[in-house]
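A single structure is presented below for examination.
Note that this complex is displayed minus one protein chain, with the remaining chains in position.
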Amino acid sequence: MAEVLFFIAATGAIAGAIGVIRLENPFYSVLSLVVHLLSLAALFLLLRAEFIAAAQVVVYAGAVMVLYVFVVAYVGGAEPMRRPYAPGLRGLSVVFAAVILVELWIALLGTGLKAVDAEGARFNPAAEDPFGSPGALGNALLQKFLLPFELASLLLLVAAIGAVVLARRRRGAGLEEDDAALISVVDALRPEGTGTMKEGVSGLPDVGGTPPGSHPKGTTRPEIAAGAGESRRRGEGDDWEGGW
Amino acid sequence: MSIGWYLAVSAFIFAIGAGGVMVKRNPLVILLCLELMLNAANLALIAFSRMHGTDDGQVFALIVMVVAACEVTVGLGIIVAMYRRRVPVDVDELRELQG
Partner (left out) sequence: MTSVKTFAWLTLLLPLAGCIVNALGYRVLRGKLPGYVGTAVLFGSFVSAVLMLFSLQDLAEEERHVRAVAWDVMATTGFDGELALLVDPLSVFMTVTITLVSSLIHLYSVAYMGGDRGYARFFSYLNFFVFSMLLLILAGNFLFLIVGWAFVGAASYLLISFWYRRETATAAGIKAFVINVLGDVGLVLGTFFIFKGTGTLDYLGSFEKAAEISQGDVTAGCILLLVGAFAKSAQIPLHTWLADAMEGPTPVSALIHAATMVTAGVYLIARMWPLFEQSASAAAVGAIVGCLTLFVSATIGLVVTDLKRIIAYSTMSQIGYMVMAVSSGAYVAGIFHFYTHAFFKALLFMAAGSVIAAMAGVQNIDKMRGFRGAMPFTFICFVLGGLSLAGVPPFAGFFSKDEVLAYVADRGDWHVALVVVGYVTAFITAVYTFRMIFRVFFGEPSPEARELEGGHLHHADVPRNPVTGEEEDTDVGFPGPEHHIAEQELPMRIAMGVLALAAIAAGWLQIPNVTEALDHFLEPTFAESRFHEELHPSDALTFGGLAIGALCGIAGIAVAYLIWVRRPEIAVRMRERFAPLHTLFVNKWYADEALDRLVVRPAAWFGRFAQQTFERIVVNGLFVGGPVALVRAGSAAVRSRQSGFLRAYAALMVLGLAGVVLWLLLLG
């Protein structure tokens, strides 16, 4: 029975993974990843890690993927892309991935760990906090791994702040005129350019005196400011060659 | 099923994720492939945790999940910011950090 469940879950995981990379539409890729995550939760259950399986479903598939769905809905990205920059890299990448796979499988096959061939350590469901139960994990988190636990929460805080700062609206498209007077401290402290090495080598791009990100039209490129919307199609004569 | 099988699956998914990171051009999909790799690692951790019979691997996997969540958050924030500034959402076009 367990073998059958294993194979189903494994198939689901692998299918989901392949779907992520093969599907054209990013939205479908996200959905494929959700399938993959759920299959992985099943695999965790088979490994008796019940709490982690639950966490996987709730946090990963439930929260993170929902966030992904929102962003993919906003950004889209199903537009046809131009020619890839380095066509030869595709084949080479597949080769590298295959090499990794082969090496890992060789390591697996030739490993000296005898326990890999067994089904795992002895499992005592009648123990006070059996393996994988919330109690066991809770004890571990609050006793043995207290510091990583606290650090992880700190990391979450930082990420939350970072996300807010990043996605903040700054002179976005369609500002009213009286909003142009709003200047924040960060505007005053913002340095020229974006600090890339290309700017350092060939100088700041010529933006006609206005700092980047401060143009009322949201961009300093006239052809975009002239009549572009957010879903503008990329066409010919579009010579975006860097310069923010 | 012996633990080896889970590890084999984990390796396979990791390879798929790595290939995807290298091949795909949409940053969103690249992040998704990163998630694949992280999950593969999680699977391996849980498998080893089962093998040893301790919970250490599971805690590790939990923390990995936390980190993945944070990373996804920030990464998506960057992508949204990129999209907002009319920068093409294509990793091949973003080659400024050169020289």
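Going by the order they are written in, the chains are A and B; count residues from 1 in each one.
Here, a contact is a pair of C-beta atoms (placed from the backbone, for glycine too) under 8 Å apart; a residue touches a chain by one contact, two chains touch by 3 or more.
Predicted, not measured: the structure shown is a model, and the values here were computed from it.
Engineer: Which candidate, A:Leu5, A:Leu89 or A:Ala115, sits in contact with the chain we can't see?
Structural biologist: A:Leu89
Engineer: Which residue, A:Glu3, A:Glu103 or A:Glu150, contacts the hidden chain when the whole complex is considered?
Structural biologist: Of the listed residues, the one touching the omitted chain is A:Glu103.
Engineer: What residues on chain B make contact with the chain left out of this view?
Structural biologist: Within chain B, the residues touching the omitted chain are 18, 21-23, 25, 91-92, 94-99.
Engineer: Provide the residue numbers of chain A that touch the chain removed from this figure.
Structural biologist: Answer for chain A: residues 85-86, 89, 92-93, 96-97, 99-100, 103-104, 106-107, 110, 112, 198 touch the chain left out.
Just so it is clear, only the chains that are shown with their structure count from here on.
Engineer: Can you give the whole-Å distance between the Cα centres of chain A and chain B?
Structural biologist: 7
Engineer: If we count contacts the way the header does, which residues on chain B are in touch with chain A in the complex?
Structural biologist: 1-9, 11-20, 22-26, 28-29, 31-33, 35-36, 39, 42-43, 46-47, 49-53, 55-56, 58-59, 61-63, 65-74, 76-81, 83-90, 92-93, 95-99
Engineer: Could you please specify the touching residues of chain A with respect to chain B in the complex?
Structural biologist: Listed in rising order, the residues of chain A that touch chain B are 2-3, 6, 10, 13-14, 17-18, 20-21, 26, 29-30, 33, 36-37, 40, 43-44, 46-49, 51-52, 55-56, 59-60, 63-64, 67-68, 71-72, 74-75, 77, 81-82, 84-86, 89-90, 93-94, 96-98, 100-101, 104-105, 108, 113, 115-123, 131-132, 136-137, 140-141, 144-145, 148-149, 152, 155-156, 158-160, 162-163, 165-167, 169, 172-173, 194, 196-201, 213, 218-219, 221, 224, 228, 230, 232, 234, 240, 242, 244.
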